[in-house]
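The complex appears here without one of its protein chains, the remainder shown in place.
Here is chain A:
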Amino acid sequence: MLASAAIRHEDLIACPSCDNLTAIPALQHGDAVFCRHCNHPLTQYQHNAYDQVIAYAVTTLILFVIANTSAFLTLQATGSENLMTLPGAPLAFYERGMPVLAFIVSSVILTLPFLHTLLVLLVYVPLKLGKPTAWLILSGRLVFIIAAWCMVDVFLIALVVSLVKLRTMATITLGIGFWAYVGFAISFTLMISHIDRLQCWRAIDALMNPGPRTLKPPPDPLTHTQATEAKGS
């Protein structure tokens, strides 16, 4: 059986990197847990995470709409000028016969970050309100699958590189859309940094399966250990 008899089955998580079991009980604000064997960061608990995540998600969505609809960058040289919008970047590939590249770029900088933010709201608003909803589990899974494919921060660096490349060739005017995108990228990154997989799933679990645990008083440690052992064997 497990090393310490007092460990509860539902507190255990296995490290995704090395499969080492760690018992993570209820945490305090700011507590971070690392795997003892491979140092993998397992979780970081933030007690006010819901409010912050929802606030950043709403900001992100507003700035996303502004960034996509306003003038992004304008290039001027020898009397003529060209205005570029944000969706124009992946569209440029499509217009030149590279639809696959257009699809990849538009997905990782626009579609997936937008979807991710919407799904974050679909998960965190019910969690905040304490209302179980039918889509909670599906959106919870999608949030973490999509997160790996969002490249908002990479595109921000690409913008800086492009501006430096062009500085000797032409005059560039930064539009409202550009600044909205910078804000969007910062807000999106802050939102992601406040989302913790373990905390999120434990909250979803508690909401979807209230069960007898929350209704009954906490069980006596001795009987609980026996129950855990019976389950494990």
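Following the convention adopted for this analysis, a residue touches a chain if its C-beta (ideal position, glycine included) is under 8 Å from a C-beta of that chain, and two chains touch if they have at least 3 such contacts; residues count from 1.
Keep this in mind: contacts and distances are computed from a predicted model.
Per its UniProt entry, the chain excluded from the display bears the name "Paraquat-inducible protein A", taken from "Paraquat-inducible protein A", "ABC transporter permease", "ABC-2 type transport system ATP-binding protein" or "Sarcosine oxidase subunit gamma". Per the touch definition above, the residue from A:I66, A:L118 or A:I137 contacting the chain not shown is A:I137. Of the residues in chain A, those that touch the hidden partner chain are 2-3, 9, 12-14, 16-21, 36-40, 42, 73, 75, 77-78, 80-82, 84, 88-93, 96, 98, 100-101, 104-105, 108-109, 137, 140-141, 144-145, 148-149, 151, 154-155, 157-162, 164-166, 168-170, 172, 197-198, 201, 204-205, 231-232.
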